[in-house]
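Mind looking over this structure? Questions follow.
A protein chain is absent from this complex, but the other protein chains hold their places.
Per-chain residue numbering starts at 1, and chain names A, B and C are given in the order in which the chains are listed.
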Amino acid sequence: MTAIGKTRWAIAEGYIPSGSTGDSRALTSHETACLLNAGDRAAKVSIRVFFADREPAGPYAVTVPARRTLHLRFNELRDPEPIPVDTDFASLIESDVPIVVQHTRLDSRQAELALLSTIAFGE
Amino acid sequence: MTAIGKTRWAIAEGYIPSGSTGDSRALTSHETACLLNAGDRAAKVSIRVFFADREPAGPYAVTVPARRTLHLRFNELRDPEPIPVDTDFASLIESDVPIVVQHTRLDSRQAELALLSTIAFGE
Amino acid sequence: MTAIGKTRWAIAEGYIPSGSTGDSRALTSHETACLLNAGDRAAKVSIRVFFADREPAGPYAVTVPARRTLHLRFNELRDPEPIPVDTDFASLIESDVPIVVQHTRLDSRQAELALLSTIAFGE
Partner (left out) sequence: MTAIGKTRWAIAEGYIPSGSTGDSRALTSHETACLLNAGDRAAKVSIRVFFADREPAGPYAVTVPARRTLHLRFNELRDPEPIPVDTDFASLIESDVPIVVQHTRLDSRQAELALLSTIAFGE
């Protein structure tokens, strides 16, 4: 299948609420980068996370196999360090082959959930 | 009317919740690809759906007539197979003429609905 | 001021819920095209609305003065015809000078509001 996308992507918004009313993984507050690798070669992806008042964290290394999607939750990143909660951040996502990146948040701090999503900025 | 758009689009996010509190089609949880064909030729559209851990599903074939819009619900796709619920997916949408694709979700798992929308990635 | 934007924009999603729990204009369900004309010449804007099963409506004519923004509610369009409620639609927005178009919906059918927004597709 022919690849689609770009190799450098940025998400300027990021925030992991510390609280959550959901009692399952599906309804726990989360901040996600959805990665699509529609091509026939595995994508080696490197993520750097930016903050307001300190040097960037990372790189975090993930692989998206050929013809697969990975919905990556920022709050599950551990190596080299977890992303702090209740803290503004942004992210830069670089891949060795074209991918597509979309940013989604599910916020369940209150009784009812709220959602946002946008295609990231690619170049 | 002059066509507008691209012929290859990707939506990296996709998720059909299995639950819903809405009691009508309008308020049932759904994941939608809104397709606009503003041009004067019918668009033959092919959709492939990507997962985290298996080969892609599809292609699903749909037609958008000239000067029409089709708001396609992923949970209504049946041929060659339905999209599983509660499962992360992504989609690649290809057309033989330029179209515009926008991704929208209405989530009514809880008492109050939540919405997200973004223009897809086109190239 | 230097203009920014494109002259042809498309919004593939559109839906005006017939119901609303809000008791003010601010909290009434609405579907909006936010138009920004940052340049020094007035923008003459023409809008066509597309449906699933009939020919497009319009054109609707609006003007955005130089250095102004217009947050246009589709449910307030009247000439040549109102947009039907509870009906899927899409829109094509053409301007004689560069503008920027963003699509926003506030849905207050239920007790709590839901929001979506995305930059439109411009070319």
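The definition used in the following text is that a residue touches a chain if its C-beta (ideal position, glycine included) is under 8 Å from a C-beta of that chain, and two chains touch if they have at least 3 such contacts.
Since we're looking at a predicted model, the values are computed, not measured.
Using the touch definition up top, pick the residue from A:A10, A:L27, A:A42 or A:V62 that touches the left-out chain.
The single option touching the absent chain is A:A10.
Residue by residue, what part of subunit C touches the chain that was omitted?
1, 4-5, 26-27, 32, 34-36, 38, 67-71, 100-102, 104, 111-119, 122
In the complete complex, the non-displayed chain touches which residues of subunit A?
Its contact residues with the unshown chain are 8, 10-15, 17, 48, 50-53, 55-56, 86, 88-90, 92, 103, 105, 107, 109-112, 114-121, 123.
We take it that only the chains that are shown with their structure count from here on.
Cα superposition of subunit B onto subunit C: how big is the rotation, rounded to the nearest 5°?
90
From the C-alpha centre of subunit A to that of subunit C, how far is it in Å?
Taking the average C-alpha coordinate of subunit A and of subunit C, the gap between them is 30 Å.
Check each residue of subunit A and list the ones that touch at least two other chains.
Residues 112, 114, 118 of subunit A touch two or more partner chains.
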